[in-house]
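The complex appears here without one of its protein chains, the remainder shown in place.
Moving on, here comes chain A:
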Amino acid sequence: MTHEIPIGALSRRKPKHTARTLPVSETGERLRTSAMIASLDAEGRETVAAPFGHALCELARIREDIVGLTADLSKYTDLHVFAKAYPDRFYQMGMAEQVMISAAAGLAREGFTPFATTYAVFASRRAYDFIVMAIAEENLPVKIVCALPGLTTGYGPSHQATEDLAIMRGMPNLTIVDPCDAVEIEQATHAIADHPGPVYMRLLRGQVPNVLGEFGYRFELGKAKLIHDGNDVLFISTGFMTMRVIDAARMLKSDGVDCAVLHVPTLKPLDVETIKAEAANRGRLVITAENHTIVGGLGEAVAGALMRSGVLVPFRSIALPDEFLDAGALPTLHDQYGLSVDQVTRRVKSWMDN
């Protein structure tokens, strides 16, 4: 009996998009796909230009062991600022993430502290084995700093690193940081350089909002920080979702829902003690919020830590769905996938009502 390849097998693939007419908004404007270089929507806040690039220059001024590498993305990771200030300490490795990571490991072996930059998709997906075996297995002080984390571009799954934290969390020795804003990026750049082991840091680049300045925030590697207190809901958030939940908390306040915000910039090692203490306090609804798939990120890390600690509280998660996401304009996509302030507010109210 022969087994023929069935005609139409390809129909099991993801279906093609259907033809659409252009939507017309009330104002007559159309939202365009965000360019890869687009800065995160500042939402009326003051912004700081290229905080990572400038912090790295400041660091390089006092530390001769700092070197920078990129795989053809210096302009899109703010490393061009460093490259211009310290051309002889900058290595353009070309469009070759594997050798960039391996070479960073080699430079670290010779006593340097390399900062290697690319997009989060390329570091986490393409260069994974090289980060594991050349860097993490020997606990070398290489800092991998990656733009376009989670859903911060409208270019579709090729550029949307929606699962980078899940991939990276499984790697022993690796410290993982997801900063919220320009203030935190600046402080974290110094802190991760001082850390003796490897670090994966998610990066917001270009014009980056200043959000945490008004709270007198200080970044400490491995520490979760209470941004403000509240009696009804405890947000446990990371990355730019902390700015979203801060704004959502303001809106919810006017609806009589009092929210605390616990910011967790270091995903690994997780500050279990602080998370446990806050979650166990007052029996508030605990809601995690992250710019990442629901699989294997902050939400599951916090849930696991709380269950293992015997802290059993009402628990919800705001995260991206376990799907390949659409292309489009970033504000549209954040609304569609639940990361916008409006969507966070709406969902919290619905949870409070039930």
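Just so we're on the same page, a contact is a pair of C-beta atoms (placed from the backbone, for glycine too) under 8 Å apart; a residue touches a chain by one contact, two chains touch by 3 or more; residues count from 1.
Simple rule for what comes next: contacts and distances are computed from a predicted model.
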Worksheet item: What is the protein name, per UniProt, of the chain that does not appear here: "Sarcosine oxidase subunit alpha", "Transketolase 2", "Electron transfer flavoprotein subunit beta" or "Spermidine/putrescine import ATP-binding protein PotA"?
Response: "Transketolase 2"
Worksheet item: Which is it among A:49, A:99, A:280 or A:313 that touches the chain not included here?
Response: A:99
Practice prompt. Taking the full complex into account, find the residue in A:52, A:76, A:130 or A:240 that is in contact with the omitted chain.
Written response: A:130
Item to complete: Using the definition of touch stated at the top, determine which of A:73, A:107, A:246 or A:261 touches the missing chain.
Response: A:107
Practice prompt. Please give every residue of chain A in contact with the chain that is not shown.
Written response: 67, 91, 93-94, 96, 98-99, 101-112, 114, 129-130, 132-134, 137-138
